[in-house]
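Apart from one protein chain that is not included, each protein chain of the complex appears where it belongs.
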Amino acid sequence: MKKARVEALTDAIVAIIITIMVLEFKIPATPHFDEIFDSIPELLAYIVSFGFIGVAWYNQHYMFYLVRRVTKQVYWANNLWIFTMSLIPVVSAWVGKFMTAVAPQLFYLLFFTAWNLAYLFLSKVILNEMKREDDQTGIKKIKNMCSYQFLISWKFPALIIVTAIAILIFPPSGLVFSLIEIIINGIYTTSDSDQLEGPDD
Amino acid sequence: MKKARVEALTDAIVAIIITIMVLEFKIPATPHFDEIFDSIPELLAYIVSFGFIGVAWYNQHYMFYLVRRVTKQVYWANNLWIFTMSLIPVVSAWVGKFMTAVAPQLFYLLFFTAWNLAYLFLSKVILNEMKREDDQTGIKKIKNMCSYQFLISWKFPALIIVTAIAILIFPPSGLVFSLIEIIINGIYTTSDSDQLEGPDD
Amino acid sequence: MKKARVEALTDAIVAIIITIMVLEFKIPATPHFDEIFDSIPELLAYIVSFGFIGVAWYNQHYMFYLVRRVTKQVYWANNLWIFTMSLIPVVSAWVGKFMTAVAPQLFYLLFFTAWNLAYLFLSKVILNEMKREDDQTGIKKIKNMCSYQFLISWKFPALIIVTAIAILIFPPSGLVFSLIEIIINGIYTTSDSDQLEGPDD
Partner (left out) sequence: MKKARVEALTDAIVAIIITIMVLEFKIPATPHFDEIFDSIPELLAYIVSFGFIGVAWYNQHYMFYLVRRVTKQVYWANNLWIFTMSLIPVVSAWVGKFMTAVAPQLFYLLFFTAWNLAYLFLSKVILNEMKREDDQTGIKKIKNMCSYQFLISWKFPALIIVTAIAILIFPPSGLVFSLIEIIINGIYTTSDSDQLEGPDD
């Protein structure tokens, strides 16, 4: 497929998902600051989700840069990843509305897990395509990615179980754990991932 | 016309149509799982519509890759296709809200038919343009497309009639039939459609 | 300025304006066809507005193709055109809701006029830039455009006055007149405007 168009479609969808989350903020019905403070949990949920999408886009952008050919398999694996991500605004708004309740936090964790699995699946499909093309450099680079290493290790299921238990004890810890993971995944990226190109392209 | 800009406009519109459907999901008013289960029919309708758009975009992307020149005729045929598709979020939300009712399912089928006819019209206009340019390879490739073969055969009207009857007997079968068609159209694509290009464009 | 980015921004905004109009459709509260019929005036307004934007984008795309340099003046004239266009969804939804009332129809006409004037202003700014670059071919092509010819002639103010009078007599004629103008502007375009490029760009 034409890589540039699949990237453009992905970028547009990611952009809309980010901004749709803002639509969930209600405009205060009175001209007083009090109502703004009521929106703080929603703002926190928005920050976490925004961070999530920023990290995920960064990784997807890197993988798509590396892969030579966007096949139908890659396209649909990418669509699956987009699909799970597209539900984040709803799930994020729910958790923002009921920050201290167990169900929304668990649901957020569930979607976060589904999205991570979709991302792992996309990585695997891209690796498969690279194997078919015998692109050893690409394979090595994908496998070296911090996010890939994390998702195939015992740390990923362990984190989910620990977060689930933490939510049952103190619900808001769901968002806190998510935030920690985002920061780690945002910081540890392979060194060449932000050195891809020179001027003008 | 500048093909890249028509493609960019199409991609942005498709991206927004997909994500607009997510806006139809209501955020549960209580922090309990029960309300989430109530959204399952809407989620199913969203999955079917998402799949539809994924398959349709794949085919449109392939045809636009093949056509050498986007003429005014192609532009407006593409706009007609976009127009019918732009109504999907509303129709999809309606069917999601009343999964077991006849009217929304028939309406969904009607729009699905209109959208398919608009797509067929777009294919015909592109074929015409190719004939004018005497682009025999392009003509052959478009005519070989599974979606084109399906839409010009007796199978397309037959499917619509069968689905309409099935809806009258058991309404939710409307979505089921649609899903089956999507999967078939998603799987059977011409072999070169995902091999269009090498690295970086 | 980088022409490709100004074009990309314009395309994304146009795409969102088109799809935002769909958000104005309310999903029927009951699973019956009756409520769908109530939406027919809104659908008509949507069709006219969609056609408007399709014609306008076609012309803007052609002018931006011709102009060599997108200067700050062109950028802000383009922003003004985008600004007036961005109000179309609200105005269009209002006219769709009260098809037979005078005020919404006049308001629609007012915005249609403002948008056309913004477009004429954009044309003039582009012509100025072309004069500065002594691009005689460009100047000639812009001046030959049907939309430009129409807007600088007596026909444009005449049409507005006639439409305004027609609205006072029979309100829905506002949309009808608009539709006629769109079709004329859509059909009469300079012959090279859809022959801009060959394959792949």
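Going in written order, the chains are labelled A, B and C, and every chain counts its residues from 1.
Basically, a contact is a pair of C-beta atoms (placed from the backbone, for glycine too) under 8 Å apart; a residue touches a chain by one contact, two chains touch by 3 or more.
Since we're looking at a predicted model, the values are computed, not measured.
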Exercise for review: Return the single residue from C:93, C:118 or C:145 that touches the missing chain.
Suggested key: C:93
Review point. Looking at the whole complex, which of A:50, A:121 or A:150 touches the chain that is not displayed?
Key: A:50
Check your understanding: Of the residues in chain A, which ones touch the absent chain?
Key -> 7-8, 11-12, 14-16, 18-19, 22-23, 25, 27-28, 30-33, 36, 47, 50, 54, 57-58, 61-62, 65, 186, 189, 193-201
**Study point:** chain C residues that touch the omitted chain in the full complex
**Key:** 1-5, 8-9, 12-13, 15-17, 20, 23-24, 68-73, 75-76, 79, 82-83, 86-87, 89-90, 93-94, 97-98, 101-104, 107
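Everything that follows uses one rule, which is that only the chains that are shown with their structure count from here on.
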Practice item. Could you give the separation in Å between the centres of chain B and chain C, each centre being the mean of its C-alpha atoms? Key: 27
Point to revise | Where chain A and chain C are represented by their mean Cα positions, the distance between them in whole Å | key: 38
Point to revise | Set of chain B residues in contact with two or more other chains | key: 8, 12, 15-16, 23
